[in-house]
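Let me begin by handing over the structure; questions about it come next.
All protein chains but one are shown in place.
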Amino acid sequence: MTVSPSILPGSKRVPTLSIHADDHLRVTADVSAPISVSTTFDYAAADVRANNYGSSQSYQYSRINTPTAAKTEAVLSALMEGHAVVYGSGLTAAFAVLTEYRPKKIALGECYFGVRNVVEQYKKLMPDVQVIGADCSFDGVDLVWLESPINPTGEVKDIQSYALRAHAAGAVLVVDATLAPPPLSYPFRQGADIVVHSATKYLGGHADLLAGVVVTRSPKQADCLREARSVLGSGAGSLDAWLLLRSLRTLAVRVRQQSQTAARLVALIEGYRRSAMATPCHTPSALELSLGRRIAIVRHASLQQCAVGKTYIHAQHPEGLGAVFSVSFATGEQALFVARHLKLHHFATSLGGVESLVDWRHGWDAIADPALLRVSVGLEAFDDLAADWAQALQALDAHEGRGAAKL
Amino acid sequence: MTVSPSILPGSKRVPTLSIHADDHLRVTADVSAPISVSTTFDYAAADVRANNYGSSQSYQYSRINTPTAAKTEAVLSALMEGHAVVYGSGLTAAFAVLTEYRPKKIALGECYFGVRNVVEQYKKLMPDVQVIGADCSFDGVDLVWLESPINPTGEVKDIQSYALRAHAAGAVLVVDATLAPPPLSYPFRQGADIVVHSATKYLGGHADLLAGVVVTRSPKQADCLREARSVLGSGAGSLDAWLLLRSLRTLAVRVRQQSQTAARLVALIEGYRRSAMATPCHTPSALELSLGRRIAIVRHASLQQCAVGKTYIHAQHPEGLGAVFSVSFATGEQALFVARHLKLHHFATSLGGVESLVDWRHGWDAIADPALLRVSVGLEAFDDLAADWAQALQALDAHEGRGAAKL
Amino acid sequence: MTVSPSILPGSKRVPTLSIHADDHLRVTADVSAPISVSTTFDYAAADVRANNYGSSQSYQYSRINTPTAAKTEAVLSALMEGHAVVYGSGLTAAFAVLTEYRPKKIALGECYFGVRNVVEQYKKLMPDVQVIGADCSFDGVDLVWLESPINPTGEVKDIQSYALRAHAAGAVLVVDATLAPPPLSYPFRQGADIVVHSATKYLGGHADLLAGVVVTRSPKQADCLREARSVLGSGAGSLDAWLLLRSLRTLAVRVRQQSQTAARLVALIEGYRRSAMATPCHTPSALELSLGRRIAIVRHASLQQCAVGKTYIHAQHPEGLGAVFSVSFATGEQALFVARHLKLHHFATSLGGVESLVDWRHGWDAIADPALLRVSVGLEAFDDLAADWAQALQALDAHEGRGAAKL
Partner (left out) sequence: MTVSPSILPGSKRVPTLSIHADDHLRVTADVSAPISVSTTFDYAAADVRANNYGSSQSYQYSRINTPTAAKTEAVLSALMEGHAVVYGSGLTAAFAVLTEYRPKKIALGECYFGVRNVVEQYKKLMPDVQVIGADCSFDGVDLVWLESPINPTGEVKDIQSYALRAHAAGAVLVVDATLAPPPLSYPFRQGADIVVHSATKYLGGHADLLAGVVVTRSPKQADCLREARSVLGSGAGSLDAWLLLRSLRTLAVRVRQQSQTAARLVALIEGYRRSAMATPCHTPSALELSLGRRIAIVRHASLQQCAVGKTYIHAQHPEGLGAVFSVSFATGEQALFVARHLKLHHFATSLGGVESLVDWRHGWDAIADPALLRVSVGLEAFDDLAADWAQALQALDAHEGRGAAKL
C-alpha cells in the first residue's frame, strides 16, 4: 500500500492545479466563482491616505484587476510554472511583450500571421526596428520570437536550441506555445524567458472567449506588465475572463483527448496517402486510390518524430503533440472542395476548441500555401471524424474523376 | 484499411452528439451559440393570422422556448435517446412528471430527499395519493419512481427488474439517473418509460447552473410536458441553459475521467478498511491501522459487483459506474472530522462537478445516517485525491487516539 | 434653507431604494454586484452539526437562495413595501400563490390569459375547485385574483372596493400589478393581501429576462413561499435575477418616462378618433379623416378618469397610469395591417420594455377581440412614436380606400 503524501501547494499535477490553484483567492463561500463585473470597489475607507489607494486593497478598479481575473491568473500561473498576466486577446498579449521589452532587433520565426501584423504595428511606432528570420544569426538581436508547435502545420521546433542561441546573443526568448498548452508543453523547461498563449484557443477551448496570456519567470516582470496593462486598459473582458477560468477546470481532459484523437487522425490520413502510392510490393486498391491519391502532404509533429535529429520532440512533449495538423493537396480548389465537404468540421477559422474546425489559411494569409488546409481536432469521437474525412476525400476523388472524365 | 461509414445522424457516439446534435438549429454563422436572452421575438408579420402565432415560428416568447434552450434540448435528446424537456431545476422536473401523470398511487424507491419533498408537495394538492416503497407490491400503483445509482451511496438498482414489475402492474417507470448520465447509463434500454436528471449535477458539471431534464420515449409526451412548462413558466434560466449547453460539449471526457478516478479511490479506501482488519493471515501495520481502522463501510456500485445476483450492473453500466460513493464511520463526529480535514474536497453539498465535494447528508436529511459522508469525485488527479484521503484518515486516527489516550 | 433629515432606512423614495436597499447584503467591496452562479457554497465547517445546515449560513445551495437573488428580493421588498419572493416567471409566481393558499373557490377577474391557464393547471390537480368571476358574489370565495391595470386595455380597477368585498367574505385579495409597478402603484395601500408581478415586464424592462415576484405583507408568509420554492426549484435563473437587479436601478426613470409618453400618445390617438367624427360644430378635414376614421375605441386608464365614479384612479395612481393601452379597429384585418405597418413598434408580444411593442392579443387568446391591438410604450421620443402612428393610420386609411375603390 503506498500513500502519496504530496498535497497542494507541493503538487504539480495539472488537473488538480486547474481546479484548486485559485482556492486561496476566494473571499466568499461560493464554490464556483461569481462573474465579477464591477468596475469599481468601495475603499476600505480607513485605509485611504495619500497615494496609498493601491497598496492595501486587492481591488480598486477593474482596469487594474478584478476578482475573476485574479483567479484566472492564479490558475494559469500554476499550470504554466510562471507568473501569468491575462490580456484581451493573444495579439494584445504579443503587443504587450513588444512594448515592454522595446526590442531594436527582432528574430521572428515562422509564425501566425497575426503576430507578424503586431510586429508591423510595432514598427509603425518604432520605424528603426529590424526584423530578421529566426534562422539567421542572432547577432545584435534582443528578442527572439519562436512559435512551437507552428501554426498551421503543428510541427514542433527545438526550443532548447533556440534558447541557447538567443541567450548566447543576449536576447530574450519568447515562445508562443498556443498550440500546446499544459500538460502538453512547458517551454520554460527548455529555456524560454517568456511564454505567450492565445487563450482563445485551447485554454478557452469552447470558441466562446477572446483572451491572451503572457507568462514570465519572475513576479517582478509580471508586475511591470500588469502596470502597463492598467495604463492601456488591455485586460480581458469580464465574461471572457470568467469563461476562461471555467474552461481551465477541464483543460487536461480536453487537451489530452484532442491530442490523442489528432494523432490517430494524422496517422489515418497519412496512411491514406501512402496506401495510394504504388510500390514494388503494393498495388493500391480502388478504395485506397480514392481515399489517398489527392493528398500531397500531411504535416504534424507526430510525423516529424521519425526524422533524424528530432529526439527533442519527445522531451518537449511527453504527454502529447497537440491537435492541429495540416493536409495539403495539389491545388487550392481541391483544398476548398474538401473544406466544404467535411461535415463534422466547421469550415471556420480558429483552433483548439471542442469542435473540429478546418481553415483555408491562404484566405487570411497571402503567403500561406493555397493548397493547404489547417485542421483543428475537437472532442468528437475519432471514428466519426475518420468517417468524415473518408467521405470528403472520396467525394474529392469522385469530383476530380468526373472532371477528368469530361476531358 | 477500414473506413467507418457512419456519420450523423446515424452516429451514436456520445462525444460527437454532444457537439453536433444541435447543428441543425443554428440560424446564424456563430460556431459557438450566443446566449439568448430575449423574452420576445418579432413575428414573421405576414404569418400572423387567427390563433396561429405558435404554428409557423420557432420562437415567440421565452417562457415557451428560446434558441439556446432548443439547442440544449436537442443535444440532451440525442445523448439520452429520447425527447428531452429542460426545467429550472431537477426538482422542478420531478414535479412536472407528477403533475403530468397525476398518479394516485406512487411506489417510491430509496431516493434523494428532495424528491421525497416534491412528493410531499404533490400530496398537499392531492391528499388522497398513496405513497408506498418500491419493494412493496405494485398492485394499484400507477407510477414507480426509481433512483439508480442511488444518492448518497452510488449503488445501482436493477432497472430491468423494476421495469418488468412496473409494466406488469400497468405502472409507468420513472428512473432518476442523475448519478450516471450518458455515457454511463441509458435507462430506456432497461425499460424505463421516463428518465429524469438533475442537470445541475454531471450534465452541468461545473457547479454553476441549476437545471433539470425529463426525457420521454415519444415526442408527443415531450410536447405535453412543454405545454405545461409554458403554462407554469418552469423552464431554465437563460444563462443556466447556455452554460448547460457549453457543459454538454465536454460531458464524455468529464464523466469518464471522474468515474475512473472514483473507482480507483473507492478501491483505495476500501483497501484501507480491509487492511486494517486482523485476519489469521494478516496482522495490520501501524500505518494500515491508522488509515483504515476508523472506516466502517464504503459503498459504491463497484463494491456491489462482487455480490451474488449483481450481474445486471455491468449490463447497465458498460462504461463506468459514476463518481459518487459513501464512506461511513462509527459516529457522526468522526464523519464531520474527516469532512473538515479533507483539503481538496470542498465541504459543500451537491455532486457531479469538476471539484471534488464531500457532504454530510444527515445535515440535510434527518433519516440519513449521521456517520455517513457522501463523496463526489471531480477532475483532480487521482494521486492528489488519494493523498488527501490518506492525510484526513490519519488525522482522524491521531485525533481519536489522543482522545482515547486521555481516557 | 431646509435640510431634509431622512436617510435610509427611513427614506421611502423609490429611486434611492432602487439603488441602496440591498447595500446591507454586500459581502465584498464590489460596487456593482457580481453575477452569482455557484450552486453550492462551502459550509462554515465548524458550524455543521445535526440538522443545522440552514441555521447559521446565508447560502448553502442555489435552489434555496443566492447572493444575487437575495439582493434582488431586498430591493423589490423595499420598493413594494412588503416581502418579495422571486420566481422564474410571472406565471410561476401565480402558481406559487395558488399552491400556497390552496383555495377552494376563486374569484377571478378579467385578466391575462396566462393566469387563466395557471388556474386551469391548478384545477387539473384540484378538480373540485370552483372559479367564478370577480363581479359575482364572494360568498364562499377564499381567494380573489384581481388584475389592475388590466391587460390588455390598461384600464384600472378600484382595488379598495374589491379589498373590502374580499375581506368581508373572508377571502384573500391577490392583486397582479404587473402593468403599474412602483412608483406607479402600491396595492397594499388599497388593501391587497398579496401583490404579484411579472418581473419580465416593467421591473425587468429590457425584454431580456424572465422572472416573477410575489410580495406578502408579513415576513412569515414570504418564508413559507420560499420554503415551497426551495422544494420545487422555482426560483429565477442566475442571469435573470442579476439583470433584474440591474434593471431595478433605473426603474423610476424608465417607468415615469414611459407612462408620460403613453399618456400623451393615448391623448393623441383618441384625439385622432374624435377629430374624425363629424359633429354639428366640426367637419373633419381630409387629414383628420385619414388619421382617425378607422379607429373604433382607444382604452387606457387616462381615458377612464373622465367617467363618473372613477375618482379612485388618481388615489391609486398619483404618479402615473402605466404605459400599456389598446386601440381597436373595425376588423382583425385592420388591426393586423396597423401592427405590420408600425415601424418603431416591434410587432411582438410582451410589454413594459424600453422598446415599444404592439401585439395582436387574439393570436394568443381566443377570447380577445380580433380587432384590438395592445400597445406597450417604450422609451422612444414621443414625437417619433406619434409620427409612427400617424403614418400607420394613414397607410391603413389609404389601403382601405383603395380596397373600397376596387369595389
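Descriptive notes on the structure:
Should a chain be cited, it is by its letter among A, B and C, assigned in written order, with residues numbered from 1 in that chain.
In the analysis below, contacts are C-beta pairs under 8 Å (C-beta built on N, C-alpha and C of every residue); 3 or more make two chains touch, one makes a residue touch a chain.
Owing to the predicted nature of the structure, the values given are computational and were not obtained by experimental measurement.
Within the full complex, the residue among A:S234, A:T261 or A:S356 touching the omitted chain is A:S234.
Summary of contacts with the chain left out: across A:V327, A:L357, A:V377 or A:L396, the touching residue is A:L357.
In the complete complex, the hidden chain is touched by one of A:D142, A:D208 or A:E380, namely A:D208.
Contact with the chain that does not appear here is found for just one residue of A:V141, A:V324, A:A339 or A:L372, A:A339.
Interface residues of chain A facing the missing partner chain: 35, 37-43, 45-46, 48-53, 60-63, 87-92, 95, 99, 102, 114, 117-118, 120-121, 124-126, 200, 204, 207-210, 212, 228, 231-241, 243, 332, 336, 339-340, 346-350, 353, 357, 360, 362-364, 366, 370. For chain B, the residues in touch with the chain missing from this view are 27-44, 57-59, 67.
Although one chain is not shown, part of chain C still touches it, namely residues 1, 3-8, 11, 13-16, 18-20, 31-32, 206-208, 246, 249-250, 252-254, 257, 271-272, 275, 287-288, 291, 343-344, 346, 348, 350, 353-355, 357, 378-381, 383-384, 386-388, 390-391.
Throughout what follows, only the chains that are shown with their structure count from here on.
Chain A and chain B carry the same sequence, and matching their CA atoms takes a turn of 180 degrees, rounded to a multiple of 5. For chain B, residues touching at least two other chains, in rising order: 207-208, 346, 348, 350, 353, 357.
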